[in-house]
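Complex shown without one protein chain; remaining protein chains in place.
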Amino acid sequence: MGDPLVLLAPVGIPLLGVAVTALLRTRPRACEALGFVSVAATLIAAIALIRRAIDGGPAALVVFGGWPQAIGIAFAARLPGPALVVVASIIALAVALYGHADIGPRRRRRGYDAMSLAMLAAVNGAFLTTDLFNLYVWFELALLAALGLITIDRREAQIGGAIRYAAFGMVGATAVLAGIGIIYGVAGTLDLETLATQLGSGPPSVAVAAAGTLLLCGFALKSGLFPFHAWLPASYASAPLPAAAAFAGLLTKMGFYALLVIVAGVFGGIGATTAVSPPLLTTIGVMAAATMILCALSALAQSDIRRILGYQVVAQVGYMAAGLAIGTRDGVAGAVFYMVHSMILQANLFLGAGAIRRATGSWDLTRAGGMTRSNPLFAFLFAVPILSLAGIPPLSGFWAKLLVIRAAFDGGSAWIAAAALVAAMLTIVSMATIWSEACWKSLSGRRVRKVPGAMLAGMAVLSAVTLAIGLMPEPLLRIARLSADALGGTGS
Amino acid sequence: MNVLYAAAVAAIMAAAIYMILSRNLVRIMLGLALLSTGANLLLFTAGDFSNRQPPIIAPGQDRLGDAADPLAQALILTAIVIGFALTVVLATVVLRAWRATGSLDARTVEATEQPDAPELLDPDNG
Partner (left out) sequence: MLLILFVALVGSCIVPLVARIMGKGAGLVVALFPFGLLGAFIALAPVIERGWVRSESWRWAPSLGLDVTLRLDGFSFLFCLLITAIGGLVTIYSGGYLTNRSRPDRSRFLTLILLFMTAMLGSVLADNMLVLIVFWEATSVLSFLLIGFDGRSARARRAAIMALQVTAGGGLALVAATVMIGHVLGSYSLSGAIDRAPEILASPLAAPIIIGILIAAFTKSAQFPFHFWLPNAMQAPTPASSYLHSATMVKLGIYLLARFEPLVAGIWWGRTVLITVACITMLIAATQALRAESFKAALAYSTIASLGILVLLVGLDGPAATVAMIGFLLAHALYKAALFFCAGSVLHSTGLGSLRALGGLRKSLPLTALACTGASLSMAGIPPFLGFISKEFLFEAQLESSWELIPLAIAVLVNAVMVGVAAVITLKPFFLKADHPIEIEHPESLSVAVPPLLLSLAGLVISLEPDWITRVAIRPAVAAVYRQPVKVDVAVWHGLTPMLALSAVVVAIGFVIVRYWRPIHLRLRRQGGFERFGIERMWERLLRTLLRASAALTRLVEHGDLRRYLATTIGVIAALVIATWWRIGAAPRIVIGDRPMLGDILVTLTGVAGALAAARAKNLLTAMVAVGLTGFAVAITFMTNGAPDLAITQFAVEALIVVLLTALLLIVPLSVKSTRSGSQRRTDGIIAASFGMVMFVTLLDMAAVQNATPAADWFGQMSYIAGQGHNVVNVILVDFRGFDTLGETAVIAIAALLAGSLLGVRPGKRDGDDAGQPVHYSFAAASGPLFVLLLVASIVILWRGHDQPGGGFVGGLAAALAFAILSLARGVRSAERTLRAQPSTLVGAGLVLAIVSGLPGMMGGQAFMTQLWTEPYGWVPKLSTTISFDLGVYMVVVGAVLAFLFGLQREAAR
């Protein structure tokens, strides 16, 4: 496939899928099949894309409409974008598999498939675009798709969650839009690469500082960093489970990706090359440390599995932000590694939570149990993400945490490493509790049902990827290094 | 000019935020709509608006003479439409909230659900 097609496909295929599923809304089975085919095709395209991204040649770049670069909107196969596209597509595939057993015709008639595909398109678009305003457009698409998925059953709690989600989302989007406007006003361009060189040369200015902070806050809000995280656990809990899994895997990471691109890529966060970057990095560091510890702590007292996981999602974003805040190439590489690992893992954990609910009838840990005995295969598939999240070697979570902690020591930010270690301890406590309650404890008086095969298949895909990253960290490490180079501006 | 518009953007945004911080859902929604109007005006001031000529190439010419910044306008157009879509969606959600709870107070519209709510026990209520 040529570059134009390879770069278009991860967004084009799901968008076309949105259009056609919108036309076929009255036929749920056709929607499901079409959704699955679209996601599978997207995954194939994504794999072609990552191969193109790491083949060592000059980075693939396509300006839509065939215009010169920095004039039109371009998609580039610049790491870490393509790697994240692959991960997003894998998650979408697993969620689609899982959804076969969890999403019935009514939700599909309400447009579940179209909204899921739109979210995939939006996420992939954000990962590939090189244009600041285009990035904003994808965020808005993701926001609306997420709203649609949250409210799909029209339950009261969903509506309440949606209002919170929308209010926060729109405030964040406005901060982003204002930041973009100011940047455009100062630099006169929206192309990320051109911006990086322009902002790197200028003297410190009030407008640029304000724009940087507004963008930081807007994207930090999207990624759920402290103190902007309060909306997240509740709204994740109200979405249908497969959608919540996709949120966990995709949405917060999309926000963090933007943060990474803006702070490390545009504002020279690696090595603090612009006047604005030191305060931005400090802000992210404080947010990251607070997020890691406070959210891991908050997870302890929860008994609703979705809320535990919701808090863990945020805590994990804290780790990534910690990697970014260190402000070194190793730190950013650690953040990228962490992001890839954690997207897979968190989607998987949510899928597991759904399976537990399906088998035991409750989201509540105190009322769930008996999974090891009734569903040994499930227990195995669920153990992988649990252990990985707890940072037990040799699973992916251990390498990810190790990279961040090591980069923190080497980058002279020992306090970040200390916060990461404390949060890791809290995470272990919380994961051991989940395992013990949901899997070991026996359920008195209630029978534990079998988890449907489709759900297990979805989890198997993600668990296999987690295991693969854990046992063979080298390829992902290489990608993470290349990503840090690309963001730092010296790589291919 | 710039002072005037900067003040206008600041005032509109501040008023919008004041509305958003209310607990009345409709007021929040209107506040968000106002906020996006303010953001659009901000984008407009970010473009070069020293020239009042519309960026339309005169008939018979093939290049644009002196005119307002067309790129900023294109961005604002996109932002207006997105803001419109979001406002309308939010209005619909507010309507659903009113239908479900009979209240417009953000405090009474619950966002947390009980883990064992019976309607949830049916895996697919469709």
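For reference, chains read A and B in written order, and residue numbers begin at 1 within each chain.
Heads up, the rule we're going with is that contacts are C-beta pairs under 8 Å (C-beta built on N, C-alpha and C of every residue); 3 or more make two chains touch, one makes a residue touch a chain.
Keep in mind that this is a model prediction, so the values were computed, not measured.
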item	value
Among shown chains, those touching the left-out chain	A, B
Contact partner of the left-out chain, one of A:137, A:292, A:368 or A:381	A:137
Which of A:80, A:473 or A:488 contacts the chain that the document leaves out	A:473
Contacts of chain B with the absent chain, listed as residue ranges	1-24, 26-28, 30-31, 33-34, 37-38, 40-42, 44-59, 61-64, 67-78, 80-82, 84-89, 91-96, 98-99, 104-107, 111-112
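Just so we're on the same page, only the chains that are shown with their structure count from here on.
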item	value
Between chain A and chain B, centroid-to-centroid distance (C-alpha), Å	25
Residues of chain B defined as touching chain A within the complex	20, 25, 28, 32, 35-36, 39, 42-43, 45-47, 71-72, 75, 78-79, 82, 85-86, 89-90, 93-94, 96-97, 100-101, 106, 109-113, 115-117, 119-121, 123-126
Chain A - residues contacting chain B, complex	102-109, 133, 137, 140, 143-144, 147, 151, 153-157, 159-164, 166-167, 170-171, 174, 177-178, 180-182, 184-185, 234-235, 237-238, 303-304, 306, 357-358, 361-364, 367
